[in-house]
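In this view, the complex is presented without one of its protein chains, the others remaining in place.
Letters A, B and C mark the chains in the order given here, with residues in each chain numbered from 1 onward.
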Amino acid sequence: MTGRINLKVQIGELLLQNPVMPASGAFGEGMDELVDFNQLGAVVPKSITRYPRGGNPTPRICETPSGMINSIGIQSKGLDDYLAHTIPYYSRYHVPLIPSISGDSIEEFVEMSRIIALEEAVAGLELNISCPNLKGNGLSFGMDEEVTYQLISEVRQVTTKPLLAKLTPNVTSIVDIAKSAVRAGADSLVVANTLLAMAIDTESWKPKIGNLMGGLSGPAVRPVIVRMVYQVAQAVDVPIIGCGGIMCGRDAIEMMLAGATAVQIGTASFLNPTAMLEIIEEIKAYLKEHQLEDIQQLIGQAHSQIKQE
Amino acid sequence: MTGRINLKVQIGELLLQNPVMPASGAFGEGMDELVDFNQLGAVVPKSITRYPRGGNPTPRICETPSGMINSIGIQSKGLDDYLAHTIPYYSRYHVPLIPSISGDSIEEFVEMSRIIALEEAVAGLELNISCPNLKGNGLSFGMDEEVTYQLISEVRQVTTKPLLAKLTPNVTSIVDIAKSAVRAGADSLVVANTLLAMAIDTESWKPKIGNLMGGLSGPAVRPVIVRMVYQVAQAVDVPIIGCGGIMCGRDAIEMMLAGATAVQIGTASFLNPTAMLEIIEEIKAYLKEHQLEDIQQLIGQAHSQIKQE
Amino acid sequence: MRDFRLKVVFNQQVSQRYWHLCLDASSIQEDIKPGQFFNIFCSDYSTEPFLRRPFSLYHFDKMHLEFLYAIKGVGTKALTHYQKGDTLNVLGPLGQFFQLPKNTREILLLARGVGIATLAALAYEAYERGIKVVGVLSARTNDDLVIADTLQSLGMVIYKVTDENKTSDIENVMERLSFILKQRTIDAVYTCGSRRLTRLLQRVSSEYGIYGEVALEENMGCSVGVCYACVCQIKEKEDSQSVRICREGPVFPLEKVLV
Partner (left out) sequence: MRDFRLKVVFNQQVSQRYWHLCLDASSIQEDIKPGQFFNIFCSDYSTEPFLRRPFSLYHFDKMHLEFLYAIKGVGTKALTHYQKGDTLNVLGPLGQFFQLPKNTREILLLARGVGIATLAALAYEAYERGIKVVGVLSARTNDDLVIADTLQSLGMVIYKVTDENKTSDIENVMERLSFILKQRTIDAVYTCGSRRLTRLLQRVSSEYGIYGEVALEENMGCSVGVCYACVCQIKEKEDSQSVRICREGPVFPLEKVLV
């Protein structure tokens, strides 16, 4: 053993210096005072919509046991502002920039993807086909195999840059959706967005979220997401990015053992703004402690453990 | 205000003295030293299978943030033993006995329902069409509208006793399944069983559950279940029994505000064996504090709060 | 702004609902201003809360950060468990601070409940800069007005109104404000802690043509401007615009907020 530990992972044609990146919506410019973005595996800004959008009524978040519900409604300044400000801002950093795209229709997804992918600073695109807030009663594109297929294959036509499809966990079979996304040309799958949830205040009798329902994130959901990563890893050959409830290095490692090649960190950054950097350090320390040279040695190992028996 | 508080609720033709009953699998004879079963709204023993069954490999449970995963595999002594011992045991108590039935096929559901419903001591039947443990990769009858419809309508043929369909939350649209169950003749819906989940030990690299995956329960899942109760309450007219993560009186009230007529308590009894009795007292105290005479005044109130705005 | 790990100097109950927390701030180099806040992680010792909780500074100097907080729910309850010598993770200083316009000689503070803590920081700064302070402090009970006497003892003119004395209704507060504004030359007005009082002060300040500011509250996720949980609406010409309380706020020009 040379003592050098390799944290590099490959997502499509992207080589990341380490597997840790932010989850869209829980990261942005305001964090640059706290986190050196150049230490991250990649940067994923908040999802962008075609046109400016005000977002949902407040309260937009509330907490739940070991988790939180959010329904922000993708407040955004629209694509023009994104091209004028957000992309140039992130171009300063030398880690891959992966914009997250949230369209109201397949056409909007295609249009935005085409325009954003043209930007040199953009390394890949995350397609947020899973946001449970956009349409009535929590529906999303990613709930339907066919729609998922159509959306991703149309976006595939307009760019050769890596496409990451962010799936919704609010489905009967995430494996079917995952297969559909890969067939349509997704280079990687983010598993997954938030679980549709609700909390009611027992004093006011009103929902705790202005928009009634929202997405549950945080450690409460990790066991559901680990299960999905495990299932999807058995079914597809593209790299999976595990996302949901990762709070520390051990949680990231659990996700990778289940089959994730990289991880995204959301809620953890609210509790601890330097969580991402600490997770990178904890992964390193774990590898050292277990005398592993390469993070690749972890990916999907829970599967081999089972086959061996 | 008379000072008398009414806790009675109606589930189909069953009048319950209060809305609190155990969730199947987290209740049984061993608790009689701790809990006076006659204080409960109803009793729901562990799901019964047609033939004796050994259950799954250990470890069968593990804990997760604000929750636990179980994969017991419905260990059961089979129907004959159930008729010979379990039903007579519960007949001693004068609260409605609701056996939970878990078949391997529609035919088994029908056969068991017919036989068990003949027992005079049986007040109603809970159909566990949602257990994620029985079939490969966590599938269950309740994941398919058509299968749900067929199963319940066939059981409906063999008994007039109240049928409670216990739905699975692991679906894209619980509303579609709920409607299907009601169309098929279910008198009430239990919303819901556990979320399919997994946890991996970062030392051994093995799943923490012998059977790989299992069902997530406890407060972590409550926001997901509250959302489902709310959605189902908007879509169907039969009483809903809320089940998932209720730990205290306030949690039960949240579930009722979302639209549940009664609640089932599972995991809470593991942390506090007298949780059910305390929840009944806490509901009473809440009603008193809020100067409400009748628990009916709570059911579904989150819906009216929204309409008013 | 950083996530500091600060030692508790003391954390004591000062009235039935209020606690006073003092942290050792000797490690903080940053400039701190009244109206700014810290987002505090209060769950080292208990199962809840899950998220951090935001608290404005009530008082501070080079060596100490002081907070005055009211017990509301799980978060503030958890905070009471910290004792001298314990450490707390506090992220800050965050947000925009109160502005004292040039040549200000006298200001009016209108505060309700925990809003009193937020405005107290401004009162102390004004006091140090020789600016006179008049305060109308509103709360449920007299017991909730613990710091009123402290401010009074510094020579500030403090009017207390409470629900228990039935003096906190809008009409009565309106009367006091009119009285003060007629009697004195108030250069700026500040408010925090109540929508009703904010709307009232908006009317009064525009009527009298006085500069005003308000500090707002909203549930927070990140507290550093990335999650858009904490927004409110601000008038921009004809239109209204959604801004972040943690970043563009919590202090806003009084006439601009839509409450």
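Everything that follows uses one rule, which is that contacts are C-beta pairs under 8 Å (C-beta built on N, C-alpha and C of every residue); 3 or more make two chains touch, one makes a residue touch a chain.
What you see is a predicted model, and the numbers here were worked out from it, not measured in a lab.
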- Query: Which chains here touch the chain that is missing from view?
  - Reply: B, C
- Message: Using the document's definition of touch, tell me which of B:K46, B:K166, B:K179 or B:R222 contacts the absent chain.
- Response: B:K46
- Message: If I consider the whole complex, including the chain that's not displayed, which of B:M21, B:I48, B:C62 or B:I240 touches that chain?
- Response: B:C62
- Of B:E13, B:E29 or B:E281, which sits in contact with the chain we cannot see? B:E29
- For subunit C, residues touching the missing partner are 43, 45-47
- Spell out the interface residues on subunit B facing the chain that's missing from view. 25-31, 33-34, 46, 54-55, 58-68, 70, 72, 75, 218, 269-274
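As a convention for this text, only the chains that are shown with their structure count from here on.
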- Most widely separated chain from subunit C, with each centre as the mean of CA atoms: B
- Query: Can you name the chain whose C-alpha mean lies closest to the mean of all the C-alpha atoms?
  - Reply: A
- Just list the two chains that share the greatest number of C-beta contact pairs. A-B
- Note on the structure: In whole angstrom, the CA-centroid distance of subunit B from subunit C equals 47
- Message: Distance between subunit A and subunit B based on Cα centroids, please, to the nearest Å.
- Response: 33
- Note on the structure: Multi-chain contacts in subunit B, i.e. residues touching at least two other chains, fall at none
- Listing for subunit C: what residues touch at least two other chains? none
